[in-house]
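Of the protein chains in this complex, all but one are displayed in their positions.
Right after this comes chain A.
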Amino acid sequence: MSATFIGMPGNFPQNSKKAVQNSQLRFNLRKATHTIRGKRASVVGELPDWQELRAAGKAIKDHTLHHLDRYLLQLEEAVTRAGGTVHWARDAAEANRIVTDLVKATGETEVVKVKSMATQEIELNQALAAHGITAYETDLAELIVQLGDDFPSHILVPAIHRNRSEIREIFLDKMPHVTPDLTDDPPALAEAARLHLRERFLRSKVAISGANFMVAETGTLVVLESEGNGRMCLTLPETLISVVGIEKLLPSWRDLEVFLQLLPRSSTGERMNPYTSMWTGATEGQDFHLVLLDNGRTDVLADEVGRQALRCIRCSACLNVCPVYERAGGHAYGSVYPGPIGAILTPQLRGMSSELDASLPFASSLCGACYEACPVAIDIPEVLVDLRAKAPHAAAERAGMKVAGWILNDHQRLAKAQRAATRVRKLVPKRLPGPLSAWTDTRDIPEIPEESFRDWWERNERA
């Protein structure tokens, strides 16, 4: 990649301002989010027990988080018993070091990868490249993003900001066997990708994946996908390394009956995704390594309001219903986790010391559609408001709020202030000067009435 995604300069308002001027992007996003949204609504509507599944999913995740230490140890024991090796990583650097050492030990310099948000979060591909190891993404969308030297813009369909002619150009430019007679027909493009990757699958000795779920009771890992690239990576190579966030745990085998209904229907809007692979420890002679990743997750866990973000199963339903995401797109969030969930997860995982991360809790209209759509009932608006209070505020804003608080705290002061405002109402400009312009650039100043309601009431009550 040409630039580091994390630590992107600017802030959400600046990034989104640029994005909304891109009409192609807006068109692609609108089409994609509305299509998936419609499909999701129809398959969710099929299940009479959707709300009960949602309540169970929420409670299973909360229960797991509250006993995470116990379940992590149980998982470690089960995976080890089944012939796998468990590694623990405090942060991105440690996870990258563990994976790099494991790959080096095999003597290989190429690895194939299954789409994984956790490895994007820790920038594993760049870390491997620094040690002379090339990581090949095998999910079609991730391949498009990787070959295009680009960033993913959606959790589920990372290349949704690209259209077919752009994808054809990228393939023409970056795939050695592709000739100019390649059309931009989606089946033709998919066939080109199939040919490009097939030999690599059969040749690769090492694969790296994430996981959608890990079952503490049995040590089973679960990956849901559509294309079969996941099955290729999980099955064919001799060594499999899975990097998984510690929050992806489920206590028991039985809990999959809930999440295998919630996830596919919420993400792609299908009754079930085409392929799900489950494996327990070293399967069919493979050498299996599991890297358990913290990287800020325990900080999120420590926040009583914010910890619900760790329930997230990365379905992207919240992105597809969000009016802000639909217009601004995924890149504006400057993180691998875009949309409403990204707006609460990213500043919690990374802290709010950068301008971008401090701006993310404000990247929302608080309309609540994300909460409605969330299959594990994460109250995203609640966390947003909580984070807004914790975000750093400008001195002028703090002073303004202090004055407002002083006035609003006393009804006589408020009445005086309202009377003063009606007297100068003709003088209030449409756009406020200085730092206050940040407010008026995106909102209309409400018109000040000739008379306050309190005065009107007083007058009419007496009459």
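By our rule, contacts are C-beta pairs under 8 Å (C-beta built on N, C-alpha and C of every residue); 3 or more make two chains touch, one makes a residue touch a chain; residues count from 1.
Rule of thumb we're sticking to: contacts and distances are computed from a predicted model.
Undergrad: So one subunit is absent here. Using its UniProt record, which name fits best from "Carbohydrate ABC transporter permease", "LUD domain-containing protein", "3-oxoacyl-[acyl-carrier-protein] synthase 2" or "GMC family oxidoreductase"?
TA: "LUD domain-containing protein"
Undergrad: One chain isn't shown here. Among A:His131, A:Lys205, A:Arg231 or A:Arg327, which residue touches it?
TA: Answering carefully, the residue with contact to the hidden chain is A:Arg231.
Undergrad: For the full complex, which residue in A:Gly45, A:Pro186 or A:Pro392 touches the chain that was left out?
TA: Only one listed residue reaches the unshown chain, and that is A:Pro186.
Undergrad: Would you mind spotting which of A:Thr220, A:Thr346 or A:Gln418 touches the chain that isn't drawn?
TA: A:Thr220
Undergrad: Could you tell me which of A:Asn163, A:Thr422 or A:Ser452 touches the chain that is not displayed?
TA: A:Asn163
Undergrad: Which one touches the absent chain: A:Ser116, A:Thr268 or A:Ser316?
TA: A:Thr268
Undergrad: In terms of residues, what is the contact footprint of the unshown chain on chain A?
TA: Residues of chain A in contact with the hidden chain: 28, 31-32, 35-36, 48-49, 52-53, 55-56, 59-60, 62-63, 65-69, 72-73, 82, 87-90, 94, 138-141, 144, 157-160, 163-164, 167, 186-187, 189-190, 193-194, 197-198, 201-202, 215, 218, 220, 226-229, 231-232, 234-236, 246, 253-254, 256-258, 260-261, 268, 270-280, 283-284, 292, 294, 298-299, 301-302, 304, 307.
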